[in-house]
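With one protein chain removed, the remaining protein chains of the complex are shown where they sit.
Per-chain residue numbering starts at 1, and chain names A and B are given in the order in which the chains are listed.
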Amino acid sequence: MQLLQKDIIIVGGGGAGLRAAIAAAEAAPGLQVALLSKVYPMRSHTVAAEGGAAAVTLAEDSLAGHFQDTISGSDWLAEQNVVDYFVQHAYQELVQLERWGCPWSRKADGTVQVRRFGGMKTERTWFAADKTGFHILHTLFQTSLRYPTINRFDEYFVIDLLVVEQQIAGVLAIHFKTGQLVQIQAKSVILATGGAGRVFHYNTNGGIVTGDGMALAYRHGVALRDMEFVQYHPTGLPGSGILITEACRGEGGILLNKDGYRYLQDYDLGPVTPAGQPKNNYMELGPRDKLSQAFWQQQKLGLTADYQGHAVVYLDLRHLGSQHLTQRLPFICELAKAYVNIDPANSPIPIRPAVHYTMGGILTDINCHTSIAGLFAVGECASVGLHGANRLGSNSLSELLVFGKVAGEQAAALAQQTSLVPVSAIMAQSKHQQTSISSLFGNSSESMVAIRTEMTQAMEQGCGIYRDNNGMQRCLTSLHNLKSRYARLTVSDSSKVYNSALLQHVELGFSLDVAEAICRSALARTESRGAHQRLDEGMTTRNDRDFLQHSLALRQADGSTAISWQAVTITSLPPTERRYGAAAHSPANSNISQLKAAQEKGLQHE
Amino acid sequence: MPDPKSASTAYKPVMSRHWWLQHRYFQLYMLREATVLPLLFFIICLLYGLFSLSQGEVQWQSWLTFMATPWVVLLNLLAFSASLYHAKTFFELFPRVMPLAPAALMIVAQWLATFIVAAGLILLLGGWL
Partner (left out) sequence: MNKTISISRYNPEQDSQPQLQTYQVVSEHSTSVLDALLQVQQQDPSLSLRWSCRMAICGSCGVMINGIPKLGCKTFVRDYPEQLVISPLAHFAVEKDLIVDMSPFLQHLSAVKPYLINAEKSLQPHKQTPAQLAKYQQFANCINCGLCYSACPQFGLNPEFIGPAAITLAQRYNLDSRDQGKAVRMPQLNSKNGVWACTFVGFCSEVCPKKVDPAAAVNQGKVASASDFIISMFTP
């Protein structure tokens, strides 16, 4: 077993990991940073984000506006101090990226252009055509090449955290190329491994999004917070789930059911806005949870169409015109052509909701620090408290920049003050892992593919857009059954070099843990809030009296999950009813006065 | 990026000498490169012609006779089509390297310019001879 020593380890080379690496390298040029990724960094799933990154930009916009939209979008489950910090720092981070060369789309005068996005009252989403995540990731990756202290470990797969008495000591990884186990010691470790969308059957996520970091932390007793909140993106391609960005609707795209009717007006998002003249917070620019739920309701009513066996509705962009589409949504045109053989200028695109984002994740404080000393988490794998029960589109790209920087700086500060845990203290744990890895090889009657497929189907059926107790109980039973089958599963390929079967085996173990945490958390929340909607009697509405709280999933010694609750930090915006469309402006709503109160508290643009 | 002496022994493919026969794109590329051969012949002819001109009437007549031999005509026709082909590939590349106007427009403009210059030269030389 190889042994290496670094100061800071970052697990994950996506947007959050790279931003953290650069922040750490800038904050402490004397420290050695190890950036581990199971793929080459530019393959990370940040690459697939399309729409944009939010920050208060226009003169008529205000930090209080972004603050309020995010809290309301979260159905009041966001940590308000975290949201406050976020909205104040998002703009500077997007500018930083601009200074690093990100090709943001521009207005004729050369200033940065912003677009509309769902659940945002004002245009504040920066974008680089419809490949914003791609450009952010490549800009960060290329910028990271400037820093000699960032040591990349491409295609290193972390299988365990090395923890000694609640203090991080390093990580244990498999070098994919050689099959060698490598222990890397460090003073601080940042998990930036992304989400877990792949535990569901229909998702917009890449094959690598398997919840690794969440499970790594969870197995060492760190709580996973708000795991029941899983975002369905309303517009994925049928079958593959390939993402069709919300920016299509921001640009003026409309959603139609099989009769060509704009069904969103029936779900408190109206009145209808004219096609091609989108209005913030109305109709197609409602938040993602509401839109995905409306699809489910339409399907129940038999108003969805069929596309090769999949229930679909239509995203109509025809009225935007070919020229506008090729300029603002070139990637969408390319995807529609390649995967459903449609030119969006001539035909509506068949779409359906698909799992897109895990709002929950590893519990951290506002400094991205977890309950293990020296262990940080950031990005989709973490729950710093920004998204609550529903994330607003374009907040997560900004999040990984704002909190990636925080995590990098915090990890660097901590690494400068601490020393390495002696290697003797971690040897036993590493040896134990080495033994369990080598005991995996052999032949068994269990099939990895079967277990994985059954898991994703169980999650889709039990923990989908709408949930009920019986469905979730069935899902939980299946997961337990799958876990015991997984315990008997072996890896038939015993080769060392690029052993995909071994990696997938370990990933599946991670996914099963995360799936159970999601299902358990969802069962425990007997109300409906944001992306968690229950059909059970008495649970179909929000219940602030009992559930204005975060769920915490904690792994027990016997491997089961226990749920406990944590209060939500509310600083200036007490809960009110969450409304979109014209309803948001009805006198019954007190949001406006709350917003005014928040503005008076000085949440102004710096 | 430590690369421990790995157990891996990667297979290093060797390019065969016939790589360019593998598909049409490479064949066309080799054809473009090969256009230099007939063009070389044409240039030698041209230089020989200039030399003959300086040697007086008899030599000049013999060069004209030589140029009219069927195989020389054939080779020069080949050189002509080769230069057209080379020009085509060049004209298509040019708008990509210097994107001054829409590519299609630039390609047409280049051909037009070529024909105008060529016609002008022919008229000029025809008049002089």
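Note that contacts are C-beta pairs under 8 Å (C-beta built on N, C-alpha and C of every residue); 3 or more make two chains touch, one makes a residue touch a chain.
No experiment lies behind these values; they were computed from the predicted model shown.
J.: Who touches the missing chain here, A:117, A:134, A:157 or A:486?
T.: A:134
J.: Based on the whole complex, identify which of A:42, A:56, A:475 or A:539 touches the chain you can't see.
T.: Going through A:42, A:56, A:475 or A:539 one by one, A:42 is the residue touching the chain not shown.
J.: Who touches the missing chain here, A:2, A:111 or A:473?
T.: A:111
J.: What does the interface between chain B and the hidden chain look like in terms of residue numbers?
T.: Those residues of chain B that touch the unshown chain are 7-13, 15, 19-20, 22-23, 25-26, 29, 33, 93, 96-99.
J.: For review purposes, identify every residue of chain A that touches the missing chain, sorted by number.
T.: For chain A, the residues touching the absent chain are 39-40, 42-45, 47-48, 92, 95, 98-101, 103-112, 131, 134-135, 138, 142-143, 145-146, 154, 177, 206-208, 239-240, 242-243, 308, 331, 334-335, 338-339, 448-449, 491-493, 495-501, 504.
Following the convention adopted for this analysis, only the chains that are shown with their structure count from here on.
J.: Can you check how far apart chain A and chain B are, centre to centre, with Cα atoms defining each centre and the answer in Å?
T.: 56
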